[in-house]
Structures are given as structure tokens and as C-alpha cells.
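One protein chain omitted, others in place.
Order of writing sets the chain letters: A, B, C, D and E. Residues in each chain are counted from 1.
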Amino acid sequence: MFSTLAEETIRLALAEDIGHGDITSALIVPESLDQRAVIRAKEDFILAGMPFVRNVFSIIDPGIKVNTFFGEGTEVTKGSDIAEVAGNARGLLVGERTALNILQRVSGIATLTSAYKKLVSDLAVKIVDTRKTSPGMRYMEKYGVRAGGGYNHRFGLYDGVLIKDNHIKIAGGVRTAMGLAKQAHHLLKIEIEVSNFDNLREALDAGADVIMLDNMSVNDMRRAVEMAKGRALLEASGNINIDNVREIALTGVNLISVGALTHSARAVDISMKIE
Amino acid sequence: MFSTLAEETIRLALAEDIGHGDITSALIVPESLDQRAVIRAKEDFILAGMPFVRNVFSIIDPGIKVNTFFGEGTEVTKGSDIAEVAGNARGLLVGERTALNILQRVSGIATLTSAYKKLVSDLAVKIVDTRKTSPGMRYMEKYGVRAGGGYNHRFGLYDGVLIKDNHIKIAGGVRTAMGLAKQAHHLLKIEIEVSNFDNLREALDAGADVIMLDNMSVNDMRRAVEMAKGRALLEASGNINIDNVREIALTGVNLISVGALTHSARAVDISMKIE
Amino acid sequence: MFSTLAEETIRLALAEDIGHGDITSALIVPESLDQRAVIRAKEDFILAGMPFVRNVFSIIDPGIKVNTFFGEGTEVTKGSDIAEVAGNARGLLVGERTALNILQRVSGIATLTSAYKKLVSDLAVKIVDTRKTSPGMRYMEKYGVRAGGGYNHRFGLYDGVLIKDNHIKIAGGVRTAMGLAKQAHHLLKIEIEVSNFDNLREALDAGADVIMLDNMSVNDMRRAVEMAKGRALLEASGNINIDNVREIALTGVNLISVGALTHSARAVDISMKIE
Amino acid sequence: MFSTLAEETIRLALAEDIGHGDITSALIVPESLDQRAVIRAKEDFILAGMPFVRNVFSIIDPGIKVNTFFGEGTEVTKGSDIAEVAGNARGLLVGERTALNILQRVSGIATLTSAYKKLVSDLAVKIVDTRKTSPGMRYMEKYGVRAGGGYNHRFGLYDGVLIKDNHIKIAGGVRTAMGLAKQAHHLLKIEIEVSNFDNLREALDAGADVIMLDNMSVNDMRRAVEMAKGRALLEASGNINIDNVREIALTGVNLISVGALTHSARAVDISMKIE
Amino acid sequence: MFSTLAEETIRLALAEDIGHGDITSALIVPESLDQRAVIRAKEDFILAGMPFVRNVFSIIDPGIKVNTFFGEGTEVTKGSDIAEVAGNARGLLVGERTALNILQRVSGIATLTSAYKKLVSDLAVKIVDTRKTSPGMRYMEKYGVRAGGGYNHRFGLYDGVLIKDNHIKIAGGVRTAMGLAKQAHHLLKIEIEVSNFDNLREALDAGADVIMLDNMSVNDMRRAVEMAKGRALLEASGNINIDNVREIALTGVNLISVGALTHSARAVDISMKIE
Partner (left out) sequence: MFSTLAEETIRLALAEDIGHGDITSALIVPESLDQRAVIRAKEDFILAGMPFVRNVFSIIDPGIKVNTFFGEGTEVTKGSDIAEVAGNARGLLVGERTALNILQRVSGIATLTSAYKKLVSDLAVKIVDTRKTSPGMRYMEKYGVRAGGGYNHRFGLYDGVLIKDNHIKIAGGVRTAMGLAKQAHHLLKIEIEVSNFDNLREALDAGADVIMLDNMSVNDMRRAVEMAKGRALLEASGNINIDNVREIALTGVNLISVGALTHSARAVDISMKIE
């Protein structure tokens, strides 16, 4: 997995944690001491992010070896040893916090995504993420969503046309906005956000590939599905939570986007201890 | 507020969102159109992070003006206009998501910190954060903690000596570890983590400035306070939550560190709409 | 136009030209002398790239003013003054070569694109570019294509699914490859490269959005158009030149991609002289 | 060959092509699949740039091995296998376009330089390049010139004193300009541009090491050679092309600089196919 | 020793020395020639900085091996071989000057520090450095101080509270300043600068951990030690030199800070010769 994006963030995270050095370890830990540490689950969760943990330690010291005991996207239970990390002791300690911060967050996202996914796993609907990610962490967080069984929405402003309310207002209407958007390069579909049936009809008529139903009630979504008749994919968006996701899925929408997957997932509890 | 650290993260966040460009706006929004947008609270929370929002827009276009209506650390209520942002429309749209992602997270942290703080505001105890921050976001997240009435623990491995269980194990005991740590530069205090009374006693005798009580029961913390007799500051750490924070505070510890402030705060709901 | 991508390349270009300084000007040109220079066309061409010229001089010295006399994408004739650049003389001289190198190349691309475009302007076909760009110059070169009346293909490996012969070989066939590709995020269409009719048929049946006809003869392209019956967009690719582009366009393909637009455009002749 | 300059451009080129990832390969190519690909000449040309191709793949994945079958600067014929590249399949595909874009351009420059060189190979004259290079590619493009049998002019504004018309105008004359330029550090020669015989005479009298004859006719160049009598090197510059280069060389000038070597060389045709 | 700080400076130093290449070696030294060079002391000094020399050569070429014959902080005598460096000859020559510039400076600092240290080695006082370091070299220079037997003061503005005269003036007095400073995070001590006895008394009463005696006479320092009675550490600062350091140490101050250790140490003489 070659990603300069993840690596850049990892280097930034290491820099902000290490500064001019790990002064405690420099005082207490012999420079050439080798140790073995274990990364351990302190609760049940879906594991995701170990490739980034490898990146952390290989940036610090290519001599540190990381040996993983579970696959990405699998469930680990409280008390399980997830991986062992062996090599220079100062290197282990200097990478510990950054490695765990990433692993706890990315696994937390996978775990939350999986919870949503399980509630609708018998349906054709896809749980998708948003751009509401932690600044600098988008690449890793969207990876966590996939590991948890979700799907990614566009990565940024550059790889998908999504006409939102602000655009429609500026364009002066759905039709004009759709017309302008068709000039995008030929490998991109066009999605447009609507919040009422007039706009929905216009969007369908203008040939939108995907239509985002913004903050619609469950009843309105059901009616939107009937109106669309499969002419466009429909994405439910806004105020979706673990309690209403199944009801929304049952309306027949194709996609349900959940900002909370990335902006409000709880970090899972993981420790790293020298054995 | 001059901080290359925050700016570097903001540039990274903009780069990951913008890539080769905001293709939707390039198609729909006239290049030299000016607009005015409003940043609005969609729920009640403690506001924090507007200086970073200014940074976002000034990096994109120094011509965009941000006018803030509330001070940092103040409470805003659902429906309030927090700020207006005026200038080039493409610039507003290109910065919207990054600005909101930062503001929602930093305000979320301030709001959560404030909730803890209120529960113990009549006591001398300080609520402090940890290094369990979002990778790349430490500077901004620790700012959010202060805005919410909390205090910062050390910023990284470089600005505080904190001897943890892994260090004690390697050193071969509390006494040796403390002795080695005294070589740190003369402006740094020394904190050590203990999980039993033997270690606590050794730490006190060795002249620790601060002692972290790791995952101790409330009863044990109370006894630790008695043992310390003010010879060292005591920090409660591990499994602290909104339900037990006051009980812990009443033991008489000086500091309570809460990882959840930064690793599991929920993003608050904020929108930005072109008026 | 906010683009960190263009700016990064411009800074790199300035660094490679300037090194530790413009030693000739440092010796001969007084430090605080102001001058006015004129950028002039030495042949007829389509102008493109002046926004990047502005970037060059504003990076060197925000006090240098650039005043442009023609719009992007318009034709300028030999001898025309394109723009004037006024300010610190050392600044003008230090930016001259980098500014002209960019302007000559981007205008050269616009001019070549325009030549192709004119030959097929009465037809519905689009002339599109490729990823065969100068390393580091993709953003600016694709801008030149648009200025010349062409269209962009995907910007990189990240904003479009394009299944090429190497992928089909690894997947074991068109059908399998198409099936796997459908997992891409829902705003991306899928393009696949074919070089024979069996593969074309499979691609159509598998629901490809766009099909690239690789190095097909004009006759075969005509037959492909008949087979496709509009079920997918068809892109002619390989060995297209100014002599055969109209013949190819007349086959009815929707897109014609031309690598030469960016990899082999001749720089147009432009000078900058202090008046 | 240690060059941070080439590496910086290669990283920029990879970044602009890869963005958040090669989405097609991520969908279709198994993560740990190994493959072998062949880089093949699709026409006859002078090969140059394979060291940079190695850099491309070693940045992506140090495990990818590049095995080259021809030396730099040698002629390869249509259909020849230039090199094989073996290793992780996703890595091969992710580097393919960047590697080829560099190799096609640098070889194109070597090929064009070689064509000029052959026309004057029996004469003492040197074919030299200019600073009219692709932004960011100067180091690699000047390497291509050398591989094709040409010579480099200065690399930038920092490693050679070259007094041009703009400088002479500001200084108020050739003599003054030459006098000021003599303050340059003692390892640098001084070149000055002249376009008439008065200036030529002044430049010779002032002790110029090299004199650039700007856009002179062949007759005037011949006369300039007679006037100089070897007191300075003479460089022909401006409007030189493959048709007049020999006639110009026969005037006896010492150097002929050709901007087209770098700003308008056609990319040669090279493919990379998984075998 | 993992330090992105040292590495960043080393890369900057290599870039400023190498630019577009070592043109002399490129002309004279065969590309694949291997050689062995010896780094040799040309005078007696305390060695420090070899880890950074390793960094220099490993950045240039991981194939270059550095074999050191003396430990850091040990005394080497004129004529001693300090290390051998073996590998690609161009690599050795390209790194020579940067490696020596670092080694000569860092060893020079260690040697000067050691000279101060020896004069007071029978006393409890610590010789400490300041922030008066060469821009970009702080990490390496403070390393040199430690290697010479000195101690580090804070590394920067971020890892120690030091209230100086400018702060006191703004705060309106020692007491107010001390009160405000107590809000710093709980692992930081507080140091304050005083230049008279009134301020010293206020600082002691306000609970300063360390007090800097700014430019006090030896008599005044002696009296300050009596006043402090061990309630705070005392740091002598200003106009300290090799001639008065022992006299100052005998006053009983705890720390003596010497700016000259880093801002005015003479580089020691070291050569690197190919054998």
C-alpha cells in the first residue's frame, strides 16, 4: 500500500509528539536496548489500521519488526494480543502513542461502521461516509470505513461532482446547475442535493446520476424512491443515526451517508506494553 | 496567535480536500462572484476554533473576511449566527468543509471539557488532557481543552518527564528510574506513574513532583492522597468518565486526566450557508 | 484560482533557476531600481497561462504588478504586447525565464489543441488530453488544453476508473475486471480499453460507461460505433495526429484522446523586454 | 547519481498522478501479486533517463527491481526491450505513467540533440542547451542533452554571469556592465550578449570571456569570428534550427545554443507492458 | 537516535552545498569507483558529532559505511584517525564538507564546554548552555554541550517558562508575572530573571523554582546565594568567561549559563582524506 498521503500525516503526528526528543526515554532507557512489546485489545472491536502502525515504526526505525495476529476488518475480543512489536526500546516507546492514536481511531471508525452495516446487511443499501473527517486523517479514516464494511463517498472536492444547496442558489436553479455540471470530465457522474419534490423532479429530468435527499422524512424518502423509479441512485443524508438507519434503509434508498462514522466515532481502547 | 503547527495541519487538510480543484464550483460558480455566508450553530455548545477558521480562509484567499460574533470559550445556542464569511464565492465553498471540520471538532472538545469542568468547578482539582489526540491535530485540540476550561498536560514527549510503567520495568524500579530522570534540564518537573502503594511510597521518597495514580479505585486514591500529604501533586488517570469524575475529584487528587476529551469528543453540529 | 499544485511547481521552477541568486543582476542592476517590461508575442498563437505568470511574479515580489491585455484562450498575433510587468527590476529579471517557460508551454498546448479542435468543430466529438504530461506540470498543461477548446480526461489515477490492457490481463478478462471495478465509489464511471470486437462486446454487455478503442483502424472504429449503438461513450486512442483526426471524428466516436497535446506541443515564441 | 533535485520533481510527479491512490488497480489487482513488465521502444531513438526510471520505482517500492538492457546515450531501435521491471504489480502500474513520461521526454531530448550533433560532428563547435526547460525538469532535461552529445550552458541564474540586453540597457552600455560583472567570484567567466558590431567590439575590448551573438545573420557571424580572433568564445543564439545549424557552425563560432532541444523536443514512443 | 530535527538541517546543509551537483567530481571521478577515506584530527579536542556524520553519508548513499574509532565525548589527539568512511568515491566527496562542517563545530562546542567544566569539576555547579545557537543547529549544538560535560537549558520557548526583564516590564512586576506563570502545565518549573535584590526577594517569595541572576557582580551573587537559602536554584548569567567561571562557581550558584559555548566556539581542525 503506497500512500504518500498517509505517510505525510504520520510524519506530522510523529513530529508533534516527539519534538526535539523523547526526553524521558533518553534519560532512562539504554540507547541500544532491544525489547518486545504487545499491542492488546482492552475491549471488543473491529480491527483496522495495522498497516499504518507498520508505517509509524518503519519511519522511526526500519529495524523494528511488527508482527500482526489478526486481519484488517476482523473482530478482536477484549484481551486479545493484536500484534507484537520488537526492536530498539527507545524506538518502541517513541512510536507507541502515535501508533495507538491511529489504531484506536481507525478501529473505532471500523467498529462504528460495522454496527451500522449489520443493521442493514440484508438490504441492498450501502452505508457511505462523508468528507466530515478529522483534518489530515481523511485517507486513513476512509480506509477505516471500508474495513468496517462501509463504502466511500468521494474523497474530496476533486473526484466527484456534487451540487449542493449553495451551488443551486448561485446557479439559479437545479436545471441550470445540472447543465453546467455536464461539462465535467467524462468519467465523473453527477450528484445533486435536493430537499423537496420539485427539485427532485427537475434533477431526475435533467439526468442526475445520483440524488442526495437532504434531511427528508422517512415518508418523503419513500415517495422519492417511487418518483425516481431507478432513474437515479438516491442517497439519504442528514440526521441519520444508529436508531433510524434501518427504517431509512427500508425506504429503498440506494445509499445512506453517515457523517458520524468519521466525525464522532469513539476511539476504542488499546494498549501497548513491553513484555 | 503565531503557530506554524496549526498552519501546517490546515494546509494538509486543505490539500486532501481540494486536490486538483473544487470541480463542482469550477463548473457552476462564476470565477469572480462574491458572496456572503453565515456560520450557524445547529445545537448548543461551547465555541472554540474560530482563529483556525480565519487561518483556513486567509490561506485560500486573503481577500475573504471573517467576522466573528462570539468569543472563544463562550456558549452559543442552537440557531445562533457564529460568524459571517464574505468574499470570493469559490473561495468560500472551497474552505467550507475544512473550516467546519476543524470548528466542529475543536468546539466539540471544548464542550465536552466544559461538561467535566462544571461537575468539579467548586473544587481545586484541574481537568487535564492527554496525548490521545487526533494525529496532526494536537495543537488545535489542546487549544479546545483550554477553551473549555480544562488544562493541558505536556504537549509531547519533549516538554515533560513522565515515567510510565514501561520505563519503570526497563529501569528495574521506581527508585532507579527517578534517579536517572533527575538529569533532565532544570526547568522540568518529574512525574511518575504508579499503580500500587509500594511504588507510591518509593516515588514520594524519591522526590517525584507529580505522581500519576494509574487505574486506582476511588478508595485507593483517597488513601494515596493521605499518604502523599501534599509532598507531590497527584493525578488520577484511567477509566475516568462523566459519571465518576466528581467522586474522583472528591478524593482530593490535584489533577484528573481524561483521554476522552480529545479522542472521543463528538463533533458539534455547525453549518455554513450562503445567504 | 486557488491551486497549491500549480504554486508548488512554480516554486520548484523558481528554485531550480535562481539557486543562491541571480548573480548577474546582483552585480549590474541597482537593488531598488524599478522598471517596466513588456511580454510580447513573437508569432501567432492562442494565449494561455497568464494566471500562472501572475503567480510567478507575486511569489518573487508582491509589489510587482502584471497587467494583461488579452483574455485566456484568445488568439494573439505576432508583435502583440500580451502584458506589461512593472516593479523592482531585479524581480522582473529573476522571474522572466520561469514566467516565459510556463507561458510558452501552456500557450503552445492551447495552440495545438485549438488546431485539432478547429478540424472537428462542426462535429459532436470532444478532443481530450491524456496523462502524458510533463512531470510536475499536469495541472497547468491540462489548463492549456481547456483554454484551447479541448476537454480533460481524468487528472490522475485517483479520479477515474480506467481499466487498461494490463488490468484485463491480470483480472483474466473483461467481465471479471468490469465486475471488480463496480466497487468504485458511486460518483465514478468506468472506462475500459479494448482492442478487438470480442472485448468490445463484453465491455458493452458488462455495462461499461466509456470504452477506449485502442489503436483501431478507422474502419474498425466505424464498426465499433455501430455495435455500441450509444450504450457507451467511445474514445478513439492511439496514433492520432493532425492529419487523421477528422477522418477518425467522422466515424462517430464521442471522444478522441491525443497524447501529443501535452507531450509534444512546440513552445510558442514569446519575449519579455524592459522598455 | 545523488540528486535531490531530480528526486523532488519525481515525487511531485508521482503525487500529481497518484493523489489518494490508483483506484483502478486497487479494485482489480490483488495487493500482493508480483509481475514482470517490459519497457519497449515503439520507434528508433537515443535512450536517456533510465536512472530516473529507477528512482521512480524505488520511491514507490524498494522491492521493485529494474534491469536495463541498453546504456544511456545509445541508440535503441523500434521493438527493442529497453528494460524489465519486476515486483509488486500495483507498484508497477502506479509508476508506469510517471516513469514513461520522464523517459519519453528525456530520450526525446537526447534524440533531438543527437540529430543536431551529427550535422556538425566533424567541426569543433559545441551544441549547447538553454534555460528554456520544462518547469521543474531542468536537471533531467539537461542530462538528456548531455546524453545526446550536447553540452550544457549554465544551469540557472546562479552559476554563470550572462549579461543580456536588458542588463546592458539598465547599466547604460557594454563597458559599464562588463566592469560591474568583474566583481563576480573568481571561478566564473563572463558572457555578454551583443547584436551589433559596436557592442561586439566593446565586449572584446572589455575582456568578455564569451560573447553571445544574438540573432545575427550568417554573414554577420562570419565577420564576428574574424573580429574576435579567438580573444573570446563566440556563441550563436536565436532562430537556430536543424536546417541552418551546419551553415552556422561553418562560420567558426564556438558554441551554438538551441532552445528547441528542451522546449520543443517531441516525446519518443515507449510502452510498458506486463508480460 | 531518531531526530527529524537534525536530519532536516543536514538535508538543508547538503542542498546548499550540492545544488545541482558536485561538478568537479562528476568530471574527474568515475561514477562507480569505490574508495576509503580517513577522518583525522589535526589538533587535540573532545570528539562529538559522529552520529550526525553517519546521517550525512547515509542520506547521500546508504551503501557508504562509517566506522568510528572513538566514543562521543572522548578526547582525541592531533594526528588520530577518528573514523574511516568507505564506499562510492563521489558520495564520499559530496558529503565531505558537510560532514566536516558539522563535526568541527559540534566537537568545537564539546571542547569548549569541557574546558569550562574542568575548571569547576570539583563543585556541584552545572555549566549550562543557552538559546544562543546557530540558526538551524540547536539540536546538534546542544548535543555537543552534553558531550562536553555540560547540561542543557531549555531547548526553546516551548519547554520551559523563563520570565525575562521584558516580561516583567510588561506584567508590571515580579509578583504579577509569577502569578500568571503558575498557569503553565504542571510539569514545568518557573524561572525568572532578576538583576537586583528587591526583585530577588519578590521572586523567592513568589515561589520561583529557578532564579537567573542577570549580570550580577561576584559579590552580589554571593549575597544572593545567602538570601536564597536553597529555596530556589540560582543561575548565574551574563559576561561569564573562562577566566571568571571558577570565581563565580565558588559563590555557590547552582547553574552557570554560558552563551559562548554555542555562539562563539571555535571550530576544531579535522580533515578527511582518501587513502
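By our rule, a residue touches a chain if its C-beta (ideal position, glycine included) is under 8 Å from a C-beta of that chain, and two chains touch if they have at least 3 such contacts.
Predicted model, so just to flag it, every value in this text is computed and none were measured.
**Student:** Among D:20, D:117, D:154 or D:167, single out the residue that touches the unshown chain.
**Tutor:** In the full complex, the listed residue that touches the missing chain is D:154.
**Student:** Spell out, residue by residue, where the missing chain touches chain C.
**Tutor:** Counting only chain C, the missing chain is touched by 11, 14-15, 18-21, 31, 60-61, 90-91, 94.
**Student:** Contact with the hidden chain only, please: which chain B residues?
**Tutor:** Residues of chain B in contact with the hidden chain: 1-5, 138-139, 155-156, 158-159.
**Student:** Considering the whole complex, not just the chains shown, which residues of chain E touch the missing one?
**Tutor:** Where chain E meets the chain not shown: residues 5, 8-10, 12-13, 16-25, 27-30, 33, 35, 37, 89, 93-94, 96-98, 100-102, 104-105, 108, 131-140, 155-167, 169-171, 177, 180-181, 183-184, 188, 259, 263-264, 266-267, 273-274.
Following the convention adopted for this analysis, only the chains that are shown with their structure count from here on.
**Student:** Looking at C-alpha means, what's the farthest chain from chain E?
**Tutor:** C
**Student:** Sharing more than half its contact pairs with D-E, counted by residue number, which one of A-B, C-D or A-D qualifies?
**Tutor:** Looking at which residue pairs coincide with D-E, the repeat is A-D.
**Student:** Between chain A and chain C, what is the separation of their C-alpha centroids in Å?
**Tutor:** Each chain reduced to its C-alpha mean, chain A and chain C end up 33 Å apart.
**Student:** Using mean CA coordinates as chain centres, what's the gap between chain C and chain E in Å?
**Tutor:** Between these chains, centre-to-centre, one finds 52 Å.
**Student:** CA centre of chain B versus CA centre of chain C: separation in Å?
**Tutor:** 45
**Student:** Counting only residues that touch at least two other chains, what does the list for chain B look like?
**Tutor:** In chain B, 16, 18-21, 94, 155, 158-162, 188 touch at least two other chains.
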